[in-house]
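Dumping the structure here so I can ask a few things about it.
Yeah, one chain of the complex is gone here, protein chain that is, but the others are all in their spots.
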Amino acid sequence: MFNSFGNILRVSTFGESHGVAIGGVIDGFPAGVTIDFDAVQKELDRRKPGQSKIVTQRKEPDTVEFLSGIFDGKSTGMPIGFVIKNTNQKSKDYNHNTNVYRPSHADYTYDKKYGIRDYRGGGRTSARETANWVVAGALAKQLLAHISINAFTSSVGDIFIDKPYQDLDFSKTESNIVRCPDEKSAELMIDKIKEIRKAGDTIGGTITCVAQNVPVGLGEPIFHKLHAELGKAMLSINAVKGFEFGSGFCGAKMQGSEHNDIFNPDGTTQSNLSGGIQGGISNGMDIYFRVAFKPVATIMQNQQTINSEGEATEIQGKGRHDPCVVPRAVPVVEALTALVLADFYLMDKTRKI
Amino acid sequence: MFNSFGNILRVSTFGESHGVAIGGVIDGFPAGVTIDFDAVQKELDRRKPGQSKIVTQRKEPDTVEFLSGIFDGKSTGMPIGFVIKNTNQKSKDYNHNTNVYRPSHADYTYDKKYGIRDYRGGGRTSARETANWVVAGALAKQLLAHISINAFTSSVGDIFIDKPYQDLDFSKTESNIVRCPDEKSAELMIDKIKEIRKAGDTIGGTITCVAQNVPVGLGEPIFHKLHAELGKAMLSINAVKGFEFGSGFCGAKMQGSEHNDIFNPDGTTQSNLSGGIQGGISNGMDIYFRVAFKPVATIMQNQQTINSEGEATEIQGKGRHDPCVVPRAVPVVEALTALVLADFYLMDKTRKI
Amino acid sequence: MFNSFGNILRVSTFGESHGVAIGGVIDGFPAGVTIDFDAVQKELDRRKPGQSKIVTQRKEPDTVEFLSGIFDGKSTGMPIGFVIKNTNQKSKDYNHNTNVYRPSHADYTYDKKYGIRDYRGGGRTSARETANWVVAGALAKQLLAHISINAFTSSVGDIFIDKPYQDLDFSKTESNIVRCPDEKSAELMIDKIKEIRKAGDTIGGTITCVAQNVPVGLGEPIFHKLHAELGKAMLSINAVKGFEFGSGFCGAKMQGSEHNDIFNPDGTTQSNLSGGIQGGISNGMDIYFRVAFKPVATIMQNQQTINSEGEATEIQGKGRHDPCVVPRAVPVVEALTALVLADFYLMDKTRKI
Partner (left out) sequence: MFNSFGNILRVSTFGESHGVAIGGVIDGFPAGVTIDFDAVQKELDRRKPGQSKIVTQRKEPDTVEFLSGIFDGKSTGMPIGFVIKNTNQKSKDYNHNTNVYRPSHADYTYDKKYGIRDYRGGGRTSARETANWVVAGALAKQLLAHISINAFTSSVGDIFIDKPYQDLDFSKTESNIVRCPDEKSAELMIDKIKEIRKAGDTIGGTITCVAQNVPVGLGEPIFHKLHAELGKAMLSINAVKGFEFGSGFCGAKMQGSEHNDIFNPDGTTQSNLSGGIQGGISNGMDIYFRVAFKPVATIMQNQQTINSEGEATEIQGKGRHDPCVVPRAVPVVEALTALVLADFYLMDKTRKI
């Protein structure tokens, strides 16, 4: 219940940042899918630390090992177990934090809730967990070969791409280290992150994701609306503070006469403020949404805080952290999107005779 | 799976707008809670149509009838079944829509997905379903008697309350028909809705919700984070396009050094950009979030559209519709918030020995 | 979680014996199934009290009212809500039991667990709940029109049918009031029940169920084996003490060389000690199993017992009770079998690409 995601395609994960390994079980993956292992590893490499100058300099290979559920290169319908070993933990970076509550981290809430926590590297609260999701999402992408899912960095701090996504060339997303398909904005973003990093600070940003060629009919009213599950998935990512799809918060300022998407004879719509979803069900148009990430809480500056005794103390981030989480979160957003869509794709097979 | 909400406290609902009745089963409600039936009905009355001049003029009493699970005025731990009869359906208002796809409604997607739909009054897609949620939420509120949950209209179109929620007096929310505790803003909003209505148009808005006195420790990592479940719940409400909590989308523009919430010795924090949730778990501070509603899709103007044969046709909204959904959605937001919190409250009882 | 059954096709029920009504929500029922309402009522009539001289003489029409999810005579894919009103409660029959714990009933355990219970007619523990299952099962049968499910009384006390099921004519099951397709045994059983009833006593029995034309491939390892779900379903019926399928407990005395089912070239097997299920998955052969029912706990004789204060007292069953639960449980066994098979039928659609 607590560490599982999905309904028919269900991923159950485990693992702490500095434990032996992270990993999980992917259950409900249908039989007969040819598995491209390189494609999985490639997605992991997009997420891994140390990949560029604007992310954490921690080096971890993040190699996934599949333990079951695949035979002769194909999925067998049996659960797919996998592990990613933790190889480069420097727990001593965290020794000073044993009983200190880092501001805007989850140390305090975990301690109060569970009475015990693995404080090394943030333990279970570390974004390292998202590597598990990338593995599962990479398999989901292979199940949904016909659907294309493209996420990208749409803002860093107050630097925004000033174009609609339709004017972007997604093939350029991977051509720069901030994962912004608009090259001019990408440069500005990279400069901004470098500057922030030098100041020992961190900065927030947003990711936009576009899913194309999604068939009509994915999504299940009333309590499994497609956008509600996408929202839940995105809000599960560390540091996320908001989610909007289609017209989003802007739509809340609009009038019905300008917001409604008028149909073409073939069922497509002239505009797409609905964001590809109507009544919780995909309508065949592009699904697009935006996810807000707060600045990483670990900064390289002194901060006042308390320890588990309630005593005032001071903390300064050590170790190797991301000045901006957004570039590495792009594959995570895609992975969760793929998982949600794959789950609904399977569910939809049961909904009419 | 499809029409159920919650884990331990689980609500399963049914019903179409113009069917015999709507209703549901509330399972997992603990034994021993004294039930205040008037309080339930009062919440329903806040949501019901016809309550003021700025909402739909359809009249329905929305009387809930409890069928089980309550004995001698107390919950017995058994499932609580309930129905709300549909009394004022005017299906003929919809006869002209039998096979016409209303723009930005779910007619098209339901038809494509299920191959059949109850088109009367929007059938299952009608916001009438939210009455079920208000019933369940009203009971959840009684379970969480120590927690206070206050939602209110924070914007209509481009009219926003220009104060932080801390400066508002929630006891004034019900003192005006738009449910905005800031009286000056309320007047402007009401005028705006009246003007929009006269034009046969509709308008969007936002609702802010604040939950106070929430105990530390509600929320379950990794895939049951408190804010993720709140987000999913809000995104399940008809017309919702976005959700943000704490600093939200603004947080994505900030730096860590300004965003971090510094602890006081007692574990409270000096600021609360976290929105009362850290690592997916409540930290005892106020939980607050904002929900974006698009303008209602049914407008009293002519619109081009298509029918199920793909032929071009024209449609004009008839019947009695809301020019702005936000005032009636305020109790719905509160109800779902209560359901989420109650579910986590029960779950938390199992998480340590 | 507590009062729901099934995974994709999920039934959530409510209701106490002497409350306003019982009923439920059938979620996940696929769109497009033509609903035969008479067939549903006919199944209810097979279960209803007062139908013959060997069952309780309580008279209740048990009329089901569908509230949603069906339109123009077809399922719409939306949840099917239904209620069965309680019309003939004689709560005063139970007034003397307010705080007395009936032996081998659930009064004591409910009181201890929940701290409160609706004691009227057994409240939620009454077998009246099984009427809900019959409704849902009758719809499941319509979804599985190609599968035939036949349950029958295979023993009452020590009177057993002395033939294998293959020698029985299931069309005769409804031709006698004990629902035993072997007429000679039926007469003996009926006489036995009459005799037991006269003595103010009750008696146990078994029901055998045979499902034929089940397609190969229903069932999901590892924790959703077809026979495990059937077993759980049967063990959910009031008074059930045991379940066995295929060779059952006899198989535990056998040797592999005599127990193995040898294949025919077409994949059928020469014998069927497996009971139509291998590795948790249907193999296309007949599925058959046997369910043991204890004697009804309410007897018309004086019994020593205690009350909620722990004081010794005496009790004598009043009211109108079944001397043997088996004849009325036959449609219940069929209903749950249909629900399990329908759930697996839908699940199977998602298991390979």
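Going in written order, the chains are labelled A, B and C, and every chain counts its residues from 1.
Basically, a residue touches a chain if its C-beta (ideal position, glycine included) is under 8 Å from a C-beta of that chain, and two chains touch if they have at least 3 such contacts.
What you see is a predicted model; the values in this text were computed from it and never measured.
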item: Omitted chain - touching chains that are shown; value: A, B, C
item: Contact partner of the left-out chain, one of C:Q41, C:T125 or C:N150; value: C:T125
item: Among C:E60, C:E174 or C:D201, residue touching the chain not depicted; value: C:D201
item: Interface with the undisplayed chain - residues on chain B; value: 8, 28, 30-33, 77-78, 143, 221, 346-347, 349-353
item: Absent chain, residues of chain C that touch it; value: 1-5, 7, 13, 101, 103-106, 108-110, 112-115, 124-125, 129, 155, 157-158, 196, 201-206, 216-217, 219-225, 227-229, 231-233, 235-236, 241-249, 251-257, 259-267, 269, 273-275, 278-283, 292-299, 301, 303-306, 310-312, 347-348, 351-352
item: Interface with the undisplayed chain - residues on chain A; value: 1-4, 7-8, 10, 12-16, 19-25, 27-28, 31-32, 65-69, 71-72, 74-81, 83, 113-118, 123-124
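By our rule, only the chains that are shown with their structure count from here on.
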item: Intersection of contact partners for chain A and chain C; value: B
item: Most central chain, judged by mean C-alpha position against the global CA mean; value: B
item: Rounded Å distance, chain A centre to chain C centre (Cα mean); value: 46
item: Rounded Å distance, chain B centre to chain C centre (Cα mean); value: 39
item: Overlap residues in chain B, where contacts from two or more other chains coincide; value: 1-4, 7, 13, 113-115, 124
